[in-house]
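So the structure is just underneath, and the comments pick up after that.
For this view, one protein chain was removed and the others were kept in their places.
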Amino acid sequence: MHSKESAILLISCPDKKGIVYKISHFIYSNNGNILRSDQHADEESGTFFMRIEWDLDGFAIEKNKIIKAFEPIAAEYSMNWQLHFSAKQQRTSIFVSKMDHCLYDILLKAKEGEIATDIACIISNHESLGTIAKYFNIPFFVFQKTKENKLQQEQKELAVLKDFDVDCIVLARYMQILSAHFVSHYPNKIINIHHSFLPAFKGAKPYHQAYQHGVKIIGATSHYVTELLDQGPIIEQDVIRVSHKDSIEDIIRKGKDIEKLVLSRALKKHLEHKVLVYANKTIVFD
Amino acid sequence: MHSKESAILLISCPDKKGIVYKISHFIYSNNGNILRSDQHADEESGTFFMRIEWDLDGFAIEKNKIIKAFEPIAAEYSMNWQLHFSAKQQRTSIFVSKMDHCLYDILLKAKEGEIATDIACIISNHESLGTIAKYFNIPFFVFQKTKENKLQQEQKELAVLKDFDVDCIVLARYMQILSAHFVSHYPNKIINIHHSFLPAFKGAKPYHQAYQHGVKIIGATSHYVTELLDQGPIIEQDVIRVSHKDSIEDIIRKGKDIEKLVLSRALKKHLEHKVLVYANKTIVFD
Amino acid sequence: MHSKESAILLISCPDKKGIVYKISHFIYSNNGNILRSDQHADEESGTFFMRIEWDLDGFAIEKNKIIKAFEPIAAEYSMNWQLHFSAKQQRTSIFVSKMDHCLYDILLKAKEGEIATDIACIISNHESLGTIAKYFNIPFFVFQKTKENKLQQEQKELAVLKDFDVDCIVLARYMQILSAHFVSHYPNKIINIHHSFLPAFKGAKPYHQAYQHGVKIIGATSHYVTELLDQGPIIEQDVIRVSHKDSIEDIIRKGKDIEKLVLSRALKKHLEHKVLVYANKTIVFD
Partner (left out) sequence: MHSKESAILLISCPDKKGIVYKISHFIYSNNGNILRSDQHADEESGTFFMRIEWDLDGFAIEKNKIIKAFEPIAAEYSMNWQLHFSAKQQRTSIFVSKMDHCLYDILLKAKEGEIATDIACIISNHESLGTIAKYFNIPFFVFQKTKENKLQQEQKELAVLKDFDVDCIVLARYMQILSAHFVSHYPNKIINIHHSFLPAFKGAKPYHQAYQHGVKIIGATSHYVTELLDQGPIIEQDVIRVSHKDSIEDIIRKGKDIEKLVLSRALKKHLEHKVLVYANKTIVFD
């Protein structure tokens, strides 16, 4: 919990000697103090991943010149990189249908500052959750979708997202599949919650599938949305025990508690720039 | 933990009024004392399941006449039923290949009396675990299998199982698929451990599949063996967290601890006659 | 999930032959159909516990005459017993201070019917959560307490509870200790959530205690309130992992998610008449 402003560098590149040295030299020689640093080397592919965060107080380079100053190092090591500032609160749009449990959970955690984000707007294909948006004082938009009008409606949604300067989209039990075109506007920035322990029970009615299979544990999975349904990089999963005594209704009820936890944890990690995507998998720093 | 001898009745039948009354009357009127009773009604199919255990001390009907005495009630309610006696220690055969962790776990728990069974024999397709069998003083048989000789070898295995009067078979990471013919000799009496959270990652190398998918949790599943590979009724499952930091080797290592727990719990429940199979699912009483 | 009305009998008594028979005979002979039955025998003390639920549709005894009809059996076996009807929705009062996470969780689950209760009123020692009460349309009362006025304020609270015909009280992070006098009005009907894995870290600031001790797991405990602080019978507990990376703020945040789950599970069990108290412990039927 730093009240101070910090810079966050996210890096992936081929693993080579000297990366940590070069980056820490860049920070130290400009009078920066490292607040935290996490790294990971994927031995299979020889790829190096890093998240390093330093205090901007007293840092010798102005914020808007850091990118320029860091570029030579990035080029030398062929880095894929992003620079973020902790002071820049990200803006999130929540997509919902009729179920409200994940929506409430995120709104309440955002309100408490437990998830650091501005909820820019709520978008739905139904009117029903509008009263919640009103209670939390969040702009609410309804775009009903049919097979025929889907792409047009998505254009309108994209326009709203642009208007509201949205960085990140959460599908909080949104019961519509987004087109590949839509998804391409927010690569690794759309987070879905699927109510199963993926890759088991992809697609529709996963709790019913779980019930039919007689599993003893059910789960929920939060992942980035890609073109392929329920197959994007997994960010977080959790599970809960069920038994033969649990009806479908019990399973749905128990599952909802897990969905909330998993989705809000994934969103929090994403917003803290702690998630890196690689080979359709994620590196999630603690 | 009753040192006293008890009778255990396992029942499934169409749900109707009076079942509990009739059974409890049968026990009470013959001077039996119910030690524990568990029941479950599946509302979907209207099926009633029960496990009831009573003290045989002072029971008015001799052990070998209970079946005859109970038959009229069973007939009246169209029961599918089994009668067991706690004094009859069941005999288990363990099938293994080269991995020893599940084998040790079961042998040690059987030795301590934590799993109440006589380990009748160990059967393998490799010589390598023979020293363990020797240390625990258990008969050990090797039947190496090729595509060509599989059915013949299974005949020999069946002969050994018969010789040793085996009630129950545990596949403790046995790396051979049993034929439908073999399985048909021990319906719902062969317990396998599969090293994934089924139905995810059926078949070969589930940990490698899990690693490729980037899941954040891995699991193990114990189930009865049926003709369909890794699709029999699930008895028990458990999971453990993994992360991007875990290599395949780490996943395998962590998974082994879960496999042991899951398999020994499933075996214990089975041997205590607490598992009922219905519609390719299980009812597992506590 | 029975839409039909049922009767629920909760029993504890010395364990003797014939109890199950007598009760099932009572139900069967009056044309009742048992919907579910759970029992437990405590071997140490020789005590028998039972919860049995039957369909009232077609039951030969009128609802208001069941108590009278059952009394002879209860007397014969020296039973401690309660009779409940599923159609009687219980009325719950929620006590809160300034934290809203448990309050929201219960209100939302009650609204969805996941916890079957009428939230009769919300009582607080602060004004701050009044807007939530208003949003959910629940009567809200503030009774500020000092050492001096505590007993008087409690009298007013008791009056409100009586007015609103309250069956059950939930302390949803209520930061006041109730007097023994107050507690005596609702024996085993006041449910508290304590934010530690009791009996570790009783009393004030348990998360700070946990942080100081460097535990690797934190927990939450829901229990009935008795005269002794944080020592009443435990209904439910759950835990979550923490590490050296977690600050006090992180621990508090993670803990809140567990508190909600534990408290709402405990309340649900209580309202379904699935909790029996014995020797300062609970029997919680599934």
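We just call them A, B and C in the order they show up, numbering each chain from 1.
Here is the rule we go by: contacts are C-beta pairs under 8 Å (C-beta built on N, C-alpha and C of every residue); 3 or more make two chains touch, one makes a residue touch a chain.
Worth saying up front: this structure is predicted, and the values here are computed from it rather than measured.
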Problem - Residue among A:Val20, A:Ala69, A:Ala116 or A:Leu228 that touches the chain left out of view - result: A:Val20
Exercise for the section: Can you work out which residue in C:Glu43, C:Glu71 or C:Glu112 touches the chain that's missing from view? Expected result: C:Glu43
Practice task
Extract the touching residues of subunit A with respect to the undisplayed chain.
Solution key: 17-21, 24-25, 27-29, 31-39, 41, 286
Exercise for the section: Against the chain that's been left off, what residues of subunit C make contact? List them. Expected result: 40, 42-43, 197-201, 213-217, 219, 233-239, 243-245, 247, 279-284
Problem - Positions on subunit B contacted by the hidden chain, ascending - result: 1, 100-101, 104, 108, 112, 114, 135, 243, 245, 247, 249, 253, 256-257, 261, 286
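Criterion: only the chains that are shown with their structure count from here on.
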Problem - Centrality ranking, top chain (CA atoms only) - result: C
Handout entry: Separation of subunit A from subunit B, taking each centre as the mean of its C-alpha atoms, in whole Å
Key = 42
Fill in the blank from the handout: Distance between the CA centroids of subunit B and subunit C (whole Å) is 37
Practice task
Would you please write down the residue numbers of subunit B that are in contact with two or more other chains?
Solution key: none
